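Notes to accompany the following structure.
Every protein chain except one is present and positioned as in the full complex.
As written, the chain order gives the labels A, B and C, with residue 1 at the start of each chain.
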Amino acid sequence: MTLAELTARIIAFRDARDWMQFHNPKELAVAITAEAGELLQHFVWQQPEQIERRASERRAELTDEMADVAILLLELAHNLEVEVGQAVLDKLERNERRYPVEKSRGSNAKYNEL
Amino acid sequence: MTLAELTARIIAFRDARDWMQFHNPKELAVAITAEAGELLQHFVWQQPEQIERRASERRAELTDEMADVAILLLELAHNLEVEVGQAVLDKLERNERRYPVEKSRGSNAKYNEL
Amino acid sequence: MTLAELTARIIAFRDARDWMQFHNPKELAVAITAEAGELLQHFVWQQPEQIERRASERRAELTDEMADVAILLLELAHNLEVEVGQAVLDKLERNERRYPVEKSRGSNAKYNEL
Partner (left out) sequence: MTLAELTARIIAFRDARDWMQFHNPKELAVAITAEAGELLQHFVWQQPEQIERRASERRAELTDEMADVAILLLELAHNLEVEVGQAVLDKLERNERRYPVEKSRGSNAKYNEL
């Protein structure tokens, strides 16, 4: 499945319902943040040793929230004429420079603190 | 570019740095939410008539935030053994039932309020 | 009701349950963000002309989410030994300088764009 194929399905769904009128970039950013918050909700107060079990028990709900974020993100990228696959590759390339393996291996420090 | 290819690149980047130790599902959900918040930040207080211009002026930054969300989301899906493309298709199918075209066209009501 | 009195009630509630062990600053920031996301959820896709009615219909739920954010914020401030009332006054004073009335009146521009 390519990103272009998924995006085409998402846009067809939206346009069949005439929803573009509600989906300016701010509204999509609001919806993405709200869905990310739902994803996070599953882990509130969970201690490190509880996380994997929680993720496993809530796998269906988490999959659902991840799908919501992905759908909204692909629509936003489409509307802004951003090729999100290329954006990911560009960001990885930038991060290769920001986080050289020898300096960042095994460290969770941000690039400006390495 | 397929999702599997992008995911492979993301996981190679992570593993070269031995970062899996920091990336349990909760930490990834925290990072996704924080990045979604950065996306939203660009639109705070912006009025409807300002949104498209703001999105256009901030296109590079927005692309960067979208890439961050996408990278984290693909890693989370990989770690949970979720095929995110399939999850998107499943969710669209569910939404087809929740939002029948004849009832939802031109309406921004939630499915339980249609 | 003073902030000190409210905070004392919140801390008594927490300590009676021995919950400080779960409430480090990161966990509180996670919980605050998740609760803010619940607040936001009530307005997703709502158009400008629908907002006031939505807020009125959901007043009880919004009050509940606001209380959750306030409780977590007061606990975080307490734990970090921050006097949140003073922090608010300090921030208002800083904003007085950042947003002089003559330049910012009727404008939603950020201080660095005025």
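Note that in this section a residue touches a chain if its C-beta (ideal position, glycine included) is under 8 Å from a C-beta of that chain, and two chains touch if they have at least 3 such contacts.
Please read all numbers here as calculations on a predicted model, not as lab measurements.
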- Given the full complex, what residues of chain B touch the hidden partner chain? 22, 27, 30-31, 33-34, 36-38, 40-41, 43-45, 47
- State which residues belonging to chain C touch the missing partner chain. 1-3, 6, 9-10, 13, 16-19, 21-22, 24-26, 29-30, 32-33, 36-37, 39-40, 42-43, 46, 48, 51-52, 54-55, 59, 62-64, 66-71, 73-74, 76-77, 80, 82, 84-92, 95-96, 99, 101, 104-108
- Query: What residues on chain A make contact with the chain left out of this view?
  - Reply: 30, 33-34, 37, 45-48, 108, 110
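Methods note: only the chains that are shown with their structure count from here on.
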- Could you tell me between which two chains the number of C-beta pairs in contact is largest? A-B
- Task: Starting from the mean Cα coordinates of chain A and chain C, work out the distance between those two points in Å.
- Result: 25
- Residues of chain A engaged with two or more neighbouring chains: 22, 30, 33, 36-37, 40, 43
